[in-house]
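All remarks here apply to the structure that follows.
With one protein chain removed, the remaining protein chains of the complex are shown where they sit.
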Amino acid sequence: MNLVDKQLVQRRMNRRILKSRIMRQLFFLATAFGIVVLAVLLYRIFSEGIAYLDWEFLTSFASRFPEESGIKAAIAGSLWLMVVTAPISLILGVGTAIYLEEYARENKFTRFIRMNISNLAGVPSVVFGLLGLTVFVRLMEMGRSVMAGGLTMSLLILPIIVVAAQEAIRSIPKDQYEASYAMGATKWQTVRRVVLPAAIPGILTGGILALSRAIGETAPLLMIGALSFVAYLPENIWSSFTVLPIQIFNWTGRPQEEFHLVASAGIIILLLALLLMNSIAVLIRNKFSKRY
Amino acid sequence: MATATKTQQISIFNTNEPDKGKTKTIYSIENFNLWYGTDQALYEVQMEIPENKVTAIIGPSGCGKSTFIKSLNRMVELVPSVKMSGSIEYKEKDIFSPKYKVEDLRTDVGMVFQNPNPFPKSIYENVVYGPKTHGIKKKSILNEIVEKSLRGAALWDEVKDRLNENAFGLSGGQQQRLCIARCLAIEPDVILMDEPTSALDPISTTKIEELVQTLKKDYSIAIVTHNMQQAARISDKTAFFLNGEVIEYNNTDKLFSNPDDKRTEDYITGRFG
Partner (left out) sequence: MAVNVKELMNEKKTNRSVLAVTEKAAPVFFMVCAIVSILTTIGIVLTLLIETITFFSRVSFIDFVTGTTWWPFGENASYGILPLISGTLLITVVAMIVAIPIGLASAIYLSEFASEKVRKVVKPILEVLAGIPTIVYGFFALTFVTPLLQTFISDLPIFNALSPGIIVGVMIIPMIASLSEDAMSSVPNSIKEGALATGSTRLEVALKVVVPAALSGIIASFVLGISRAIGETMIVSVAAGSTPKLTADVTESIQTMTGYIVQVTLGDASYGSTTYYSIYAVGMTLFIFTLLMNLLSQYISRRFKEDY
């Protein structure tokens, strides 16, 4: 006796296949949605901002008049911020990753560090801003300086760098270690001469991506009091400063329509900077991706 | 390339009776070639697979036997770069004809894979997956299907008290029999088996082999195996594949006792492979 009515199954099949095809199109449209939004966003910003984008825009300070406004101070501030953030976050992040991957024993303390890092990655950036404002700006009396901003940003992107560096270290084949130990090398010698050189492309890729996050981040720096109207360049890490996203935020908040166009021009510069950093990261990744 | 004939459909559904007289052909394969990208994996395969018999496909690894069996239900097309020529007819219908839907083909032709691949669902849900997907909603019928299929796969007595437990809790051999039950649940005409015992222990292997013997009463079975003893034990006909070609296709007794081709003899006597 047949429990399955084959003719019925066959009759239903057409409808099921049709349903599958229609849903496939819907899923495709959903995927396209994100891409369309991205395209519209880029088109809007480039078509509005391009007119304000000239040499003067890059070399002028902020101004009360839209046509005289520039982003010289913001670019300088963002670069200064990187001077502080890049070394601190890379040293701390890579150090943490080496500790976790090479030295840490599998115990409660290590698990706690791991859990802590994955939770830090989910803490909203404003909370880091509160930390920076309280500890660096007030408690350590750094004021509204590049240093305070850079330290805050370093802590913010630390989890990203740790995870990237961990992955880079983990991807090194075990035989590389064995080869080094078999020649009588110590642990530290192996880490310094085998692990780090092999992991550096991965670390750099992850590090650049993390720094590009820091370049685009606004809220924590707003909170530690990076200024939005700076008519001078920072002289050292104790100077007050502004950065690109804050300058853009400031222009966005102005009621005059012209300032929105200036903001678009600023966004173009910000996006180009991010594009540049991401391209470098991808180049490094591709150049070194197939070594083992 | 032959096209599908409409008149054939009616006869599909009443062929469960074992044929007493001469054997009917269920699959006929003609001049079948297959490429993965630019690498040719099958060359001019010419074969007829009989109904209600066990057909074994043997050969060394990489000889194309797995590719061949996966062509029979077009699973091979999941590899994006695959290209084919020649024809495969299932019940005298060209399986590559645009009119013949691949889902229909796979409803009629079940498959058991090399590694047990139950769904991460309960035993019950695994068995009713096919019937439910094909539109059978009635609980009483589903229950009946579950019992019948699990009995058919010789698994019922072991799992009847824990049908709602996750299938991943079963042993490898039980999982494989569950996959056979899942395949029986939609009452296919053909069961394709792609090295179904290669991941199993000897005891489970014996159980599956016994099962194949019982199943051939109702189903046509094609089984890929790299275990020659297994082929000799359970099959009626055996095809020997080498480097993508069918070297010899014969009754199993004949092929193992008195092969026509020197290469077959070399292989079954263990000179290579």
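Should a chain be cited, it is by its letter among A and B, assigned in written order, with residues numbered from 1 in that chain.
Here, a residue touches a chain if its C-beta (ideal position, glycine included) is under 8 Å from a C-beta of that chain, and two chains touch if they have at least 3 such contacts.
Given the structure is predicted, the values throughout are model-derived calculations rather than measurements.
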item: Hidden-chain contact residue, picked from the options A:A62, A:V162 or A:A199; value: A:V162
item: Residue touching the undisplayed chain, where the options are A:R11, A:R111, A:R170 or A:K187; value: A:K187
item: Residue among B:I95, B:C179 or B:I268 touching the omitted chain; value: B:C179
item: Residue touching the undisplayed chain, where the options are B:N117, B:N164 or B:Q229; value: B:N117
item: Where the missing chain touches subunit A, by residue; value: 13, 16-17, 19-20, 23-24, 26-28, 30-31, 33-35, 37-38, 40-41, 44-45, 91-96, 98-100, 102-104, 112-113, 116-120, 122-131, 133-135, 138, 155, 158-159, 162, 186-189, 191, 212-213, 215-219, 222-223, 225, 245, 248-249, 252-253, 260, 263-264, 267, 270-271, 274, 278
item: Where the unshown chain meets subunit B, residue by residue; value: 73, 75, 78, 80, 103-108, 110-111, 113, 115, 117-121, 129-130, 132-134, 168, 179, 182-183, 186
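Simple rule for what comes next: only the chains that are shown with their structure count from here on.
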item: CA centroid of subunit A to CA centroid of subunit B, Å; value: 51
item: Touch list for subunit B against partner subunit A, complex; value: 12-13, 16, 101, 103-104, 107-108, 131, 134-136, 141, 144-145, 148, 185-187
item: Complex contacts: residues of subunit A adjacent to subunit B; value: 2-4, 6-10, 12-14, 16-17
